[in-house]
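A protein chain is absent from this complex, but the other protein chains hold their places.
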Amino acid sequence: MNDTQAAVHHHVAPQGFIRKYVFSLDHKVIGLQYYGLALLAVFIGMVLSWLMRLHLGWASLPIPGLHFLSANGAPGNIMTPEYYLSLMTMHGTIMVFFVLTNAPFAGFGNYFLPIQVGAADMAFPRFNMMSFWVTFTAFIVFMLAFFVGDGPPLAGWTAYTPLSSVGGTSGPGEATGQTLWAISIALFCVGQLLGSLNFITTTLDLRTKGMTLARMPLSTWAWFVTACIGLLAFADLLPACILLILDRAFGTSFFNPAGMVVSDQLLKYSGGSPLLWQHLFWFFGHPEVYIAIIPGFGIVSHILCANTRKPLLGGTRVMIGCIIALGFLSYMVWGHHMFVSGLNPFSALLFSVPTLIITIPSTVAVLMWVGSVYGAKLRFNTASLFCLGFISVFISGGISGFFLAQPSTDIFLHATYFVVAHFHFVMAVAAIFGIFAATYFWMPKMIGRMMNETLGKWHFWLTFIGVYCIFMPMHYLGLAANVRRYSAFTDDFLIPLIPVHKFITIAALLTGAAQLIFLWNLFYARFWGPKAPDNPWEATSLEWSTPSSPPPFDNFGGKQIEVFHDAYQYGGAGAKDYVMQTDPASVPAD
Amino acid sequence: MPWKHIIALSVLVLVGSSLLVLSAPPAAPAGGTITGKVTYTGTPPKMKPIDMSKEPVCNQQHNPPEKTQTVVTGANNALEYVVVYISAGEKPSGPPSAGVRYDQKGCMYIPHVLPMLVNQDLKIYTDDPVAHNIHPLPKLNAEWNKSQPPGAPAIDAKWEKAEFIAVKCNIHPWMHGYFAVLETPHYAVTDENGNYTISGVPPGKYTLTAWQESNSPISKEVTVTAGETKADFTFKVLPY
Amino acid sequence: MSETHAGTHAALMEASPFGIQSKKLAMWLFIASDAVTFGAVLFGYSFLRVGSLDWSYPFKFSPSIINAFIMTVILLTSSLTMLAGVFAAKAGNKARCLAWMGVTMLLGAIFAILHLREWFHMFDEGWGLFKNPLGGSADFGAGFFGITGLHLTHVVSGVIALAVVALGYNSGRLDKNHVETTSLYWHFVDFVWMFVFPIVYLMNAAR
Partner (left out) sequence: MGGKAFAVVLTIITLLSAYFIVAHTWWLPADISTTGPAIDRQMDETMWEAGILFLAGQLVLALFCWQYGDKPGSKIKHWPGGPKPVVAFGIIIVGLEVVALSLLGSKAWGAIYMTPAASDAIHVDVQAEQFAFFFRYAGPDGKFGAVHPELINDASGNYFGLDPRNDEAARDDIVVGSLTIPVNKPILLTLHSKDMIHDFFVPELRIQQDIVPGLEIPVHFTATKTGRWEIVCTQLCGLGHYQMKAYLQVLPQDQFDEWLKQQSGD
C-alpha cells in the first residue's frame, strides 16, 4: 500500500537555482514562496487601505501620484468615487484571497504540516509546486487589472451581479477589470484545490510511526480541517466564476434578469437571477472566512501551550472538537449574508439559528484558551503576546457576531460599518495576529535566525492598540447607521460622523507605519539575526526535532522519526519542564 | 553639358510651381447664408416638471422647476433645440482649432444640445457643489463614464465618428443632453423661436437635414446662392 | 535519506485510516470536490429553471429522449466493463484487463460521438449557448450546453486518461492500483450522468 510514499521520497535534493528556489518541489521552499507572496500582497493591500482611509477622512485631499494606480483616473490627484470603489475592491480581494488564505494556510501549512506529522515532504510535490505557481499566476492576472483596460473593477470583493456581469455600461472598471478579476479568482481556486488535496492526503497517509491522528499537533489539525473546507468551498467558487465569465464574455444570462435597463439602454438578457450569484458566492464565501481563521485557532493553541508551559485546558480533544464543529457549521450559514437580499423571510430565521450556534464552539474555544492561561508560567515573548492579542481580538469580533446573526438586528446593521468592524476583527485582524504569532514563533526554524524581541514587542504594542483604535469606533459608526462602501459622506445623518472617520484614518496610518517595524525586523533577522538553536522555545512538536534550522531537505536528516505521545507534554517542576514527542520518556510529574 | 542641366532644372521648377498653383485651393467665393424656421404640427407632448428633490442644492436653484427637454416648443409652434446642418454635398473639413464647452449648472446641462465637429476638442465643466458623472451613450464611438467631483478640473474629450450622442448623468438621472457630432462646419441650432441661420456656405446644391431628438430627422435639397436661402422644416409631433 | 528510501513500508509509517494508497485517496478527494462543482452547476440550472416563467421543453420522446436513453445505457455498460477490467487486473490477467479497458474506451467514445451528434442537430435547429429557437428563456441553452459540456469534457478526458493508464499498465510502468484509481474516476463520470439524464433530459421532455 505504500508505493506512493516511494513516490514521495524518491525525489532527492535538487541542484541548481531554478529547481531549488523557483520551481522547487520542496514543501519548505513552497511554503516560503507562499509566505513571500502573502507578504507582498499584504503590503499592497495595506497601502490601498491607506488611500481609502485618507479619502474618507479628507474627501477633497489631493494625494500625489494617485493617477498612476488606475485608468479610472483621479483628476488633479483628487480621488473620484469610482477610484475609491476600485481601491476597495482590490483591497478586499487581495486581503481575503492572497493574504488570509495564502499566509496562514498555504504558507505555514506547507512548511510545517509535513514536518509536524514527520513526513519528508507533501504527498504530491508536483501538485504542490503547481498549486503555488497557479496561485502566483492568479496574482499577476489580478494585478494586471490596475494597469490594463479601464482600470480595476468596482463591484467589491463579493462582485455582486448584475453590477459585475453586465459589463462596461454598469460603470468604469467593469469592462476589462472585472473579467480579469473573474479569471484570476478562477485560477486561484484551482491552486487552492490542488493545495487542499495535498494537505489532506499528506495528513492522512504520511504520518510517521506513532503519530496517530490524536497525537497530531493542533496546528496540523487546523490545517487539515481547513483543507477539508477548502476542497469543497473552492470547488463551488470555480464554476461560479466560470459562469460569470460566460455571462460577461459570451452573452449568456445566468445572473442577469430579463428587462434590465441600464442608463436608458434595454439589455438583451433573459431570465437569469442575481440571487443565484449570491447563493453560489456565499456558499463559498462563508467557509472562506473559516479558511482564514481556523489556521489561527490551531497556531494560537500550539504556540500558547509552548508559552504557558502547560497543555491546553481540555487537552487537544476539545479544541479539535471546536475546530471540526466550526468547519461543519460553516456550510450551513451562507444565507446569513443574504437576510435582506430578498430571500423568503422564513429562510432568514432558518439560517440565523445555525449562525448563532456557531458562537457555541467559538465560546468553548475561547474558554479553553483563557482557561489554560490560568495557573500558567506564561512567557511574554512576542509570539505569546500576539496569541493573547488574537484571543482578545477574537472575543471582540465574535461578540459583534451576535448582532449580525439575528435577522431582526441585522435589518438595521446590515451593510453598515458595524459589519466592516465585525469581519475585520474576527477574520482579518485575528487571522493576521495568528500570522504574526506564527512568524515570530517559527521564523527561527524557517530562516535559521532569531528575530529581534524588542522590535517585536514594539510592533505588538503599536499594532494591538492600533487595531482597537481603528475597528472599535467602526462599531459605533455602524450603530449610528453609517453605511459602508460610501466613497464620501454627503447625507445629513453621516456628516456629523466624519470626525470619527478622521480619527480612524490617523490610527490606520500609524498602525500601518508600525508594520514597517515588522518588515525591518524580518529583513534584519534574515540576514544579520543571531543564529537560531534547533529548539529556541523549548517546544515539543516535531519541527523542533529537526537536526538543524532550517531543516535539511528531507526534514529529519534521514533519521526515522518515531512519536510516543501528543505534542503538548509540558509541565512539572523540574528544570526541564517538557518532553519532546520523539522522547519515549513520560511527562514529568507536577 | 550645362544646357541640358539648365533646361532640366527649369522644367522641374516650372512643373513644380505649376503643381503648387494647381493644388492651391481656389479662393472661396463669398458664402451664402441659409436661414429658416423649424415648427411642428400636431400636439407636442407635455414637458413634465423635473423633480430634483433628491438634490436640494440644485432644487433651490430652479423655482419654478425646470421642465424636461425632449420636445421644447416656443411661440407659434416654434421648435427649439433642432440641429440643422448640411448632411451631404460638400467634402468634410478638419476640426477647427477652437474647442467647444459644455457646462453643468444646477444639475442641468448647458446647452441642452451641443453641436461640434468630429475630433473637435470638447471641455466639460461643472459649477455644482455636488459630484456629477458624465456618461455619453454613443453607438459608433467608444462609450465612457467618468465622475466629476465638485472642484475637479474640466474633463477633456473628443469624438472620432459623426453621430448624435445622448449624454446623461446617472447620479442625477434627469440630467440629459446631446452631443451633435457633425462632419460639416455648417450647422446651427434653433432658438426658442425656432429660427436658425447658417452663414458662409459656398454656393451649390446641398442636402440640408434637421434633427430633433425625439423625432426622425427631415432632409431637403437646397441650392445655396451668394445671397440668403430660406429653408423651413416642420415636424409632426405626437402628444405621447 | 537512504533510510527513508528504504522506509517505504508500513512499519515506519502510521497506517492510513482508510488503508488505501495516497493516489486513490487523492482521487476520492478529487471526486468529492468535483461533485461539489457539478452540484453547483446543477443547482444553478435548477434555480433558474424554477424561477423562469417561459421555460422550454424541447425534447421529443423520439429522437432526443431515446438517444439520451441509449447514451445512458452505453455509459452504464462502460462502467460494468471497467469493473471487469479492474477484476482482471486484480487477478493479474493483464491481457484481459487491457481488453476490457479497450471496450470501456470504445463505449466512452461512442457516448461522446452520440452526444456531439445530438449537439450538432440542436445547433442546426438554432439552439445555442444563448439562443432559443422556441423563443423561451435562453437560459435553457446555457444550462443544457453548460452542463452536458462539462460532463462531456469529463468523459473525453476520462477516455484519454484510460488510454494513458492502459499504455502504462501494458508497459509495466503503472500497476493495477492505477487502473483501479482511474476506474473510480470513470464510475464517477457515470454517476454524474445519472443526475444529468433526469434533470436535463427527462424534466425537459416535450409536453
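Lettered A, B and C in written order, each chain numbered from 1.
To be clear about the criterion, a residue touches a chain if its C-beta (ideal position, glycine included) is under 8 Å from a C-beta of that chain, and two chains touch if they have at least 3 such contacts.
All values reported here derive from a predicted model rather than from experimental measurement.
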| item | value |
| --- | --- |
| Missing chain: touched chains present in the view | A, B |
| Option from A:Pro125, A:Gly177 or A:Pro274 whose C-beta touches the chain left out | A:Pro274 |
| Residue of A:Leu40, A:Met130, A:Val190 or A:Ala376 in touch with the missing chain, whole complex considered | A:Ala376 |
| Identified contact with the non-displayed chain, of A:Thr137, A:Thr212, A:Thr409 or A:Gln560 | A:Thr409 |
| Chain not shown: contacting residue from A:Met130, A:Val366, A:Leu455 or A:Ile506 | A:Val366 |
| Residues of chain B (touch criterion as defined above) contacting the omitted chain | 45, 48-54, 68-70, 130-131, 133, 145, 147, 166, 168, 170-174, 176, 213-214, 238-240 |
| Chain not shown, touching residues in chain A | 80-82, 85, 154-156, 160-163, 170-172, 257-264, 266, 271-275, 308-310, 313-315, 318, 340-342, 345-346, 348-349, 352-353, 356-357, 359-360, 363-364, 366-368, 370-380, 385, 388, 391-392, 395-396, 399-400, 402-403, 406-409, 411-412, 414-416, 457, 461, 464-465, 468, 472, 476-477, 479-481, 483-493, 497, 500, 570-573, 577, 590 |
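Here, only the chains that are shown with their structure count from here on.
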| item | value |
| --- | --- |
| Of A-C and A-B, pair with higher C-beta contact tally | A-C |
| Rounded Å distance between chain B and chain C, as computed from the means of their C-alpha atoms | 62 |
| Separation of chain A from chain B, taking each centre as the mean of its C-alpha atoms, in whole Å | 56 |
| Centroid distance [mean C-alpha coordinates] between chain C and chain A, Å | 34 |
| Interface residues, chain A side, partner chain B - complex | 59-60, 72-73, 75-76, 78, 80-82, 168-169, 171-172, 263-265, 488, 490 |
| Of all residues in chain B, those that touch chain A in their complex | 130-131, 133, 135, 137, 143-153, 155, 166, 168, 170 |
| Chain A-touching residues of chain C, taken from the complex the two chains share | 1-5, 7-14, 16-23, 25-26, 29-30, 32-34, 36-37, 39-41, 43-44, 47-48, 51-54, 129-130, 132, 137-139, 142, 146, 175, 177 |
